[in-house]
Structures are given as C-alpha cells and as structure tokens.
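Excerpt of the complex: some chains, original placement.
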Amino acid sequence: MLFKVEMTVNIPHELPADVIDEVKAREKAYSQELQQQGKWRHLWRVAGSYSNVSIFDVEDNAELQELISNLPLFPYMEITAVVALCRHPSSIRDSDA
Amino acid sequence: MLFKVEMTVNIPHELPADVIDEVKAREKAYSQELQQQGKWRHLWRVAGSYSNVSIFDVEDNAELQELISNLPLFPYMEITAVVALCRHPSSIRDSDA
C-alpha cells in the first residue's frame, strides 16, 4: 500500500558538525536499507531545497508510523505531507497499486 | 528529468453528462498513451479524493507545459503543485534521476 511522504530537514545551526555528520550517516544507511527491502520505493530530492518527496510501500498505517518515526533525522524533520495513494483507474501499471 | 505534478479535477455540475463522459474518455486515452511512452511515469489516485499525484519524465520545462496544458480535462483542473525533482544522494535507484 503506497503513501506519498514529503520531508524537510532543518538541522539547528548550533549542532556540532560531528554530531550532524554522524546522524546523516545513520539516516543514509537506514533509508538505503528500507529501499533495498522495497519499503521505501522512491526517494527524490526536491530541486533547490533540503526536502524530499518519497513513496513508501507498507503493510498498513502502523508500519508507516514506525518507519517514519524511526528516521534518525526525524527530530530535525518537518513532515509536510503524508498522503494515502492507491491505483488510479487510468494507470497502466499494476505495480502502482 | 522528473517533475511531481498534483492535479484536482472540478467538473462543473451543470455540464451535460455526455460531454463529461466524452472528455473523460479522451483524458484516459491521452494519459495512457503518455504512460506507454514513459512520459507519464507514475499516476496515483489520492485516496478519498478526485485528485492525483503524478511523476512526469520530460526533456525539459517546455515539454512539461505541453503535456499538461493539452490534458483534455485541463480546463476543469486545478494544478496544485509542479515540483522539479532530481536524484537524491541516498537513492539506490539510478533510474530515479
């Protein structure tokens, strides 16, 4: 089941550089693991920003909450949209359900 | 090159039913043709609405304008978002550029 999720990262200026680098590394590893599993189906950068548009493929709402709330960068994130998607009647892709 | 486009359809109540059906049929054919060509890469329905989230893959901005403005339902559409996307540094998909 698909969800569009949009996230903007706002890392506080006063956070030490090494702390920032460490949490970013964990974030990358975490996201690539979920992409490998097919949970995080698409991850795009919004051009001209520190935001992303993502498509998650989860079993249900609870799994979506778990995946998002455990993002290492979650404390520094503004989740600007969580939108439930489903198959469009004109879509030619079965997989986009 | 990818763009996220979000559209909401508002067909006026007073439009005759046959006119509505005809323009919807043209819209479906138009969109499926573009999907076949890979231009309209993803077309999802927003659950609980008459809106969609789409990902277009175009050569440039001009082509995006051409594809969107020629949608048969364009006169009855509110284009609520046009967002330029690009590859996210953490994405594991080459194709998502």
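Here the chain labels run A and B in written order, and each chain numbers its own residues starting at 1.
FYI, a contact is a pair of C-beta atoms (placed from the backbone, for glycine too) under 8 Å apart; a residue touches a chain by one contact, two chains touch by 3 or more.
Since the model is a prediction, treat every value here as computed from it, not as a measurement.
Enquirer: Taking the 2 visible copies as a start, how many copies are in the full assembly?
Expert: Taking the entire complex into account, the copy number is 10.
In this section, only the chains that are shown with their structure count from here on.
Enquirer: Looking at the complex, which residues from chain A come into contact with chain B?
Expert: 2, 4, 27-28, 31-32, 35-36, 42-48, 52-53, 55, 83-93, 96
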